[in-house]
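Let me begin by presenting the structure, written as structure tokens, before commenting on it.
Each chain you see keeps its place in the complex, though not every chain is here.
Which chain is which? They are A and B, in the order written, and residues in each are numbered from 1.
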Amino acid sequence: MSWLQKEIALSEKKRGFHLVTQEIVARLPELQQYKVGLAHVFIMHTSASLTLNENADPTVRGDFERHFNKMVPENAPYYVHTYEGPDDMPAHIKASLLGSSVTVPIQNGRFCLGTWQGIYLCEHRDRARSRRLVVTLQGDRA
Amino acid sequence: MSWLQKEIALSEKKRGFHLVTQEIVARLPELQQYKVGLAHVFIMHTSASLTLNENADPTVRGDFERHFNKMVPENAPYYVHTYEGPDDMPAHIKASLLGSSVTVPIQNGRFCLGTWQGIYLCEHRDRARSRRLVVTLQGDRA
């Protein structure tokens, strides 16, 4: 049994849904040492989130952005927390709907994802910032 | 400390929300060997999802289906990813709203769920398919 915990700073992304599986894996050479285990990928923010979804067609990510903007609109008349801009309160709500972490099985040194699954960084703010992740790997090494 | 990771294929379900706790437990005799730990149940798809909810009244599952169909409608005018049918893009969005995994405490060889909690397979596509899960058990054996 072996633990690895490290912080990864993702490059700044514009508002929207972004496939980041490769950006994460490239920063985790240690993953290859785990034969069986779990990877916990956690985002240390409340206005961006992580989810797993379709990894092939970029229009899926565009449709996510368009749907979430309708389901959680800006300038809803009932928002009180408005002083950080119209994108702020929707960003918090979207972040909780999607979640602050994904947990992925590790199998033979790789993320055990379905053929069509990838990790999305969901950037809900207008002004892009680098986003900090804490990745925790645990499992049996080869 | 002991790890078990296995794939489970759930039988095909029609579109909707289905209670699958027993179908999963029946395929996990190894669960009984864990005194304390965690079970990670992961679905390898992007158009079906897993969640925990009420395990008694089937009308709850029907209301889930009706509500999600309204909150994430088919044929929204802003969808671009439409070539796989009207149920496809809503299926992806519903899957991320509900999530691709549940993590359940293990206590004395059993899932430590509340009295009313059960695991739902949420099938968001019209055409039923078998769905693949990867279950990862970890913990101390008895």
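Throughout what follows, contacts are C-beta pairs under 8 Å (C-beta built on N, C-alpha and C of every residue); 3 or more make two chains touch, one makes a residue touch a chain.
Keep in mind that this is a model prediction, so the values were computed, not measured.
Enquirer: Since every chain shares one sequence and 2 appear in place, tell me the total number of copies in the complex.
Expert: 3
The rule is simple: only the chains that are shown with their structure count from here on.
Enquirer: Rotating chain A so that its CA atoms sit on those of chain B: what angle is that, to a multiple of 5 degrees?
Expert: About 120 degrees of rotation relates the two copies.
Enquirer: Counting only Cα atoms for the centres, state how far chain A is from chain B in Å.
Expert: Roughly 20 Å, centre to centre.
Enquirer: Residue numbers of chain A touching chain B in their complex, please.
Expert: 1, 36-38, 51-54, 57, 59-60, 62-64, 66-67, 70-71, 97-99, 102-105, 107, 112-117, 120, 138-140
Enquirer: Which of the residues in chain B come into contact with chain A in the complex?
Expert: For chain B paired with chain A, touching residues are 1, 3, 5, 40, 42-46, 71-72, 76, 78-81, 89, 92-93, 95-97, 99-101, 103, 132, 134, 136, 138.
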